[in-house]
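With one protein chain held back, the other chains of the complex are shown just where they sit.
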Amino acid sequence: MSVFAMDWYLIGLLFFVGFYCMLASRSIVRQLIGLEIISKAAMLTVISAGALTANLVLAQALLITMIVIEVVVVAAGLALLVKTFRVNGNADIWRLDSLKG
Amino acid sequence: MTYHNLLFVLAVFFALWAVTAKKLLTSAIMLALLSVTVSLIFFDLGAPWAGVFELSVCAGLITVLFIGAVSLIRSDEEKHPEGRARFYALPLALAAFGIAAWFYLPPFLEELASWRRMAAGTTTLGLAIWDLRRPDLLGQILMLASGVFVIKSVFPRRTEK
Amino acid sequence: MNLILIPIVLPIASALALLFISERTKYLKELLAIGAAVVSLLAAANIFLQPPPDLTLRWLGSWLAFSLHADNLSAFLLLAVSLFSAAISVYSFSTPNKGPAKWFFFNLLMTQGFAAGAALSDNLVAMLFFWEGLLVFLYTFIALSQDNHAARRTAMKAFLINGVTDLCLLVGITITAYIAGTASMSEISRDKLTLDYGWSMFAYVLLMIGAVSKAGAFPFHTWIPDAATDSSASFMAYVPAAIDKLLGIYFLARASVYLFSLNGTMQLVLMSLGAVTILVAVMMAFVQKDYKRLLSYHAVSQTGYMILGIGTLNPIGIAGGLFHMINHATYKSCLFMTAGSVERQAGTTDLSRLGGLFRAMPVTGVCFLIAAAAISGIAPLNGFFSKELVYKGTLDTGYTVFFLAAELGSFLTLASFLKLGHSVFFGDCPEGLKDAKEAPFSMLLPMTALAAICVAFGFGAELPLNWLVVPSLAGMNIPNPTMSGFHLDKLYFVSLIVILAAVINHILGLAAGGGKASKASDHIHYAPVLKETYALAERRAFDIYELGMDKAVPAVSRLLFKADRFFDWVIDTAPSSMAGFLGGTASRFHNGSYPLYMALTIAGAVIYILLAGGLK
Partner (left out) sequence: MDKGLLAYLLIPLLSAVIIPFAARSRARLADILANVTLLAGLLNLAWLALRPSVIAGGFADIPGDGFSLLLVGAVYLVGLCVTFFSAWFMEDGQANRPAYYSLILASVSAMTGVVTTTDFFTLYVFIEVLAVTSFALITTDESTKGIEGALKYFFLTFPASALIIVGISILMLSLGSLSFETLRIFMASDVPPGPVTFAAALIMLGFLIKSGVVPFHAWTPDAYQGAYAPVSAHLAGIVTKISGVYAVVKLATLLRFFDGRAAALSEMLMFLGLLSIAVGALAALRQKDFKRMLAFSSISQVGYIVLAAGLGTPLAIMGAIFHLVNHATFKTVLFLNSASLEKSAGTTDMEKLGGMEHSMPWTSWTSVIALLSTAGVPPLSGFWSKLLIILALWEAGLRGYAALALLFSLVTLAYFMVMQRKVFFGKKTQAAESAPEVGAPLLAPVVLMSALIVALGLLFPYFYAYAKMVAERILL
């Protein structure tokens, strides 16, 4: 098996862990951690693809932007977390089921 | 080679730990360790700038943010701990997925690698960002501005309180 | 604008204009209606004297041309329709009840316009259009003539009976036009259809049903007596007495001798239908105890003569049928008008509560006498001549039995009018009617005019025959019949015998009824066998409508209800309950649970990736 295939296989496992976390966890913090894991995996695919095609310059250019985005997204997510914690008194996303029908 | 694969395995391991950890604080720290591992992978793959950014921003800034949030909700987390069974099942599920994917994914990925198209010229990162990815810079500016607005909107300055 | 449009458009336009006139204006509506009717009459006279060119508006190619064509028969019919409209609108000038007056004139003018259209249409489809319009206004006419439940029920009865037969007419016209390849009557008549072909027999029978039903023949007559009690005398004088007879017989003549060339079998069918109508209706009329109801049965009975006359298929018979048609309209309208004025002045039409009105209402009485004599076929009034023509035609076919039936009908007609006249205008005057007065002038004028026509058409029978009937026959390519001197035949003596028999019968009846004129028919009414028959008839056992409503309709409607439920289920309940079920499932699914949503999203994404995953 080539290095690339092995890398992406392990990245696939990372994706699995991240999605499992988002599916199984009740805490909004852990949801965000799952999201982080998924986006780390996505970043790894970018750099890995860049390395494979000797296009690391482009890959790094993309990655820097992605990191900036990630920071803001996490900040926004945590802001939402704080807000919901203030309003509802807990950070349990499974209990948020008032909108239904 | 071994080092490279080991880093990946380590990343998966830290991710697993981050998810299954009982305390959210542990999870946040494991996430930081995952970031460190990922940045090491970046260095290993030959992408130092990406590694530096990852190390400083993700392992640093984001971890700080996480730890702040976790400490905010710690009291509730201790009062209402989550059911652990789902998380204990994760390693097993991961193993099952890993074994299944071992048979399916590598051939797929080998073929994917065989379709690669090598890049033509090489420039420096700065030129690449400035020449090729200029609209992304605009996007970054917009993103940062939006982040500020989001925080201002979520935590407005209360005049009356 | 072609003159031919005036008799159609003017009444309809006036009718619509009537709707905008305030309820409070006093004579404006009446005057407008009378004006429209009189102008239409003048236009009709003009059309009759100088036939204008045809008017053709194309609808869908040549097949559905909206063509108006004033040949002799149509012009004759148009003249008659306009004449009666004018007479009735004058007569209704002083209708006592102001409420439905607007609607009365509206319906009257609408009926006039559509009747004129039906008379003038050369195209069968156009005629059907006007014919169906008449059906609508028949319903509104009856339903709005009195504000009670009975009127609406009768209106529905009339509407349903005529609706079903109009449906027959529709099918008949469709088949006819299909066979002939054109819907224009004048084009069909150039190469008349024969009954050899199976479908054409069917088509003719359907057309005939439509026509005789309009004319009110047995067994489609049952709404007429009900309408007599449930609606106004003006309506009776106008629609069942005049317009319906005119149009029905007109179209029967058209269908029987103009569009189709009939064979012996159909001749027999028509004549039997006529004879049965005469007898059944006159038997019923004879025993009636109500002025208008009695007249209405006669209106049915007289239709039989016309059908009989047309059914003979020989020129004299057809001439008699057409002549009887116009005569009948004249005297029956006149009779209904007398009924209306008696009702207005005396307040009732129950024969047992009327009597001795001749002194109080001499003009009405004289008009009644003339019209009654005319309908009974007393020489030398118009009814005599037309009946003689029908008799002659019947005898010429060789079927003496129909002649005898017609004479029996004639006898009963006379007998019943003796009874009617005696009980209303002669005999003792009941207490309540001592101070009854003569009807107003507006009622007397049309009445006397129609009575005068009865007399004029009797003494000068040559005139209408030569001016109206013979040209109509010529227009339909029927050879000119020899009609001079026929009433000096032995028929004359037979008629005399009938008259004498009727008088004797009346005297016998008076004696049996204890001198009460209204009971002068009881000796026949309560005779053995007839008594039970009449009892059944009174219970409407012979009324196809009531029979249908009692027996057939519930069964059919149950069946249809089941079918309807099924279709309803198929198109309504099933989809809506399915949609409800699916919608309910969907909304139960969206229960707000985050892990469920997440699982759904991830599962969807995994399936998507696996499906899209092939590298090829």
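Note that the chains take the letters A, B and C in the order they are written out, and that residue 1 is the start of every chain.
In this section, contacts are C-beta pairs under 8 Å (C-beta built on N, C-alpha and C of every residue); 3 or more make two chains touch, one makes a residue touch a chain.
On a predicted model such as this, the values are computed, not experimentally measured, just so you know.
Visitor: Which shown chains does the hidden chain touch?
Guide: Result: the unshown chain touches A, B, C.
Visitor: Considering the whole complex, which of B:Val52, B:Leu72, B:Ala101 or B:Val154 touches the chain not shown?
Guide: Once the missing chain is taken into account, the touching residue is B:Val154.
Visitor: So one chain is hidden, and I want to know which residue out of A:Leu10, A:Ala24 or A:Ile93 touches that hidden chain in the complete assembly.
Guide: Spelled out, the listed residue whose C-beta touches the missing chain is A:Ile93.
Visitor: Since one chain isn't shown, list which residues of chain C touch it in the complete complex.
Guide: These residues touch the chain not displayed: 579-580, 582-584, 586-587, 590, 592, 594, 596-598, 600-605, 608-609, 611-615.
Visitor: Using the touch rule from the top, list residues of chain A that touch the missing partner.
Guide: 15, 18-19, 22, 28, 31, 35, 38-39, 41-43, 45-46, 48-50, 52-53, 55, 58-59, 62, 65-66, 69, 72-73, 76-77, 79-80, 83-84, 87-88, 93, 96, 98-99, 101
Visitor: For the chain that got dropped from the picture, name the residues of chain B it touches.
Guide: 111-113, 115-120, 133-136, 138-143, 145-147, 149-150, 152-154, 156-160
In this section, only the chains that are shown with their structure count from here on.
Visitor: How many angstrom lie between the centres of chain A and chain C, each centre taken as the mean Cα position?
Guide: 88
Visitor: Would you kindly tell me how far, in whole Å, the mean C-alpha position of chain B lies from that of chain A?
Guide: 6
Visitor: Between chain B and chain C, tell me the centre distance in angstrom, where each centre is the average of that chain's C-alpha atoms.
Guide: The separation of the two C-alpha centroids amounts to 94 Å.
Visitor: Residues of chain B that contact two or more other chains, please.
Guide: In chain B, 112 touch at least two other chains.
Visitor: Using the touch definition from the top, which residues of chain A touch two or more other chains?
Guide: Expected reply: 24.
Visitor: For chain A, which residues are in contact with chain C within the complex?
Guide: 19, 22-24, 93-94, 96-101
Visitor: Residues of chain C touching chain A in their complex?
Guide: Contact set of chain C toward chain A: 587, 590-595, 598-599, 602.
Visitor: Under the stated contact criterion, what part of chain A meets chain B in this complex?
Guide: Residues 1-14, 16-18, 20-21, 24-27, 29-30, 32-34, 36-37, 40, 43-44, 47-48, 50-65, 67-72, 74-76, 78-83, 85, 89-92 of chain A touch chain B in their complex.
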